[in-house]
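The next block holds one structure in the form of structure tokens; read it before the comments.
Every protein chain except one is present and positioned as in the full complex.
So, subunit A:
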Amino acid sequence: MSTTATPGILGPRSGLLARANPVVKLLGALLITVVIVLSADPVTNAVALGGQLLLLAGVGMRPLRLLTRLWPILVAALISGWGTAMLSDAGGPVLLQLGWITVTTGSLAAGGAIALRGLAIALPGITVLLTTDPTDLADGLAQTLKLPARFVLAALAAMRLVEVMITEWSVLTAARRARGAGGSHTPWGVAGEFGGQAFTLLVQSLRRATRLAMTMEARGFGAGPRTWARPLHYSRVDVLVGVAVVVTAVGALVLSMGMGTHRYIWQ
């Protein structure tokens, strides 16, 4: 059966951030993530998250739509926040008493901090993924950050095969149904069939990987020093993004320390 193009999971890459240099975006995301990971108080996290949302709105990413598209992360953040609020024993006036569960203002604050942290940590990485073409990211990693070209390009080529594998899985399902398999109702029957199908996919993928490796080798991959066809562009967009990110990250820290609420995770 012919391969059909799977609709892009990540959607079209356009807008101001898409034009920014992938390395700038990656380092920016790293900076914000580090600040958030190191800080455990709600103020730093809220300011960092708010700053990110403002930044995204500024480049036309419509943060609300982004958050609805990333609803699983939103849900996960809320659940972890709720769990923390219920279980932490931070003091303060009691708000709710349900048997052994006691929710105080202190525990609610801790829960809120956890939920915000989750969101604020997830957002930068996802933004980079959503706005960056994998090929451009690979170029940046290899040319600017000097990661080994062999490793970066092999990962890039493998990523393309993932898409092929997704299509192949649905073809396999139909092909096996045509043979009369795939009608099990018992859990172990279903597990067995899934295993069989996964095995076939694995065999196909290994062969494909071997052939792809042969193609790459025949095109001189790994033979020696290489050049890069695509120059890296730095523009005013990168300065803008860079400054905004630093302001957000440093601003969140400074504000929180100034208010005296800042707390490192080890404190």
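Definition applied: contacts are C-beta pairs under 8 Å (C-beta built on N, C-alpha and C of every residue); 3 or more make two chains touch, one makes a residue touch a chain; residues count from 1.
Going forward, contacts and distances are computed from a predicted model.
Note on the omitted subunit: UniProt lists it as "ATP-binding cassette domain-containing protein", one of the names in "F0F1 ATP synthase assembly protein I", "NADH-quinone oxidoreductase", "ATP-binding cassette domain-containing protein" or "Ring-1,2-phenylacetyl-CoA epoxidase subunit PaaC".
Annotation: of A:72, A:99 or A:180, A:180 touches the absent chain (contact as defined above).
The chain not shown here is touched by just one of A:61, A:172 or A:245, and that residue is A:172.
Those residues of subunit A that touch the chain absent from the view are 1-5, 133-135, 156-157, 160, 163-164, 171-172, 174-183, 196, 200, 203-204, 208, 211-212, 214-231.
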